[in-house]
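All protein chains but one are shown at their positions in the complex.
Showing chain A:
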Amino acid sequence: MSSTFDQVATIIAETCDIPRDTITPDSHAIDDLGIDSLDFLDIAFAIDKQFGIKLPLEKWTQEVNDGKATTEQYFVLKNLCARIDELVAAKGASA
């Protein structure tokens, strides 16, 4: 099975027409890849479907807006993938 990062990078490449080889674990989805909020909804949708989770985008956005978190914590891809792994694990634990 491919890694979470590989799956997310493929989703981003296909959803936003970004060359796959330019997407790295250290890429910031917004600052480096130029993904806007509307495109990110498509990515979130694909991630939700592929991993069977619900990315808490509203909570993350609120935390960033309130200064309680930085965009790097959620939108640098290695960090995003770590969040996804946590959500998948939590889902498995509650199943």
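Heads up, the rule we're going with is that contacts are C-beta pairs under 8 Å (C-beta built on N, C-alpha and C of every residue); 3 or more make two chains touch, one makes a residue touch a chain; residues count from 1.
In this text, contacts and distances are computed from a predicted model.
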Chain not displayed: protein name in its UniProt record ("Glutamyl-tRNA(Gln) amidotransferase subunit A", "1,2-phenylacetyl-CoA epoxidase subunit A", "Beta-hydroxyacyl-ACP dehydratase" or "NADH-quinone oxidoreductase subunit K"): "Beta-hydroxyacyl-ACP dehydratase"
Selected from A:29, A:44 or A:77 as touching the chain missing from the view: A:44
Residue, one of A:30, A:57 or A:82, that touches the chain absent here: A:57
Hidden partner interface residues of chain A, rising order: 38, 41-42, 44-45, 48-49, 54-59, 61
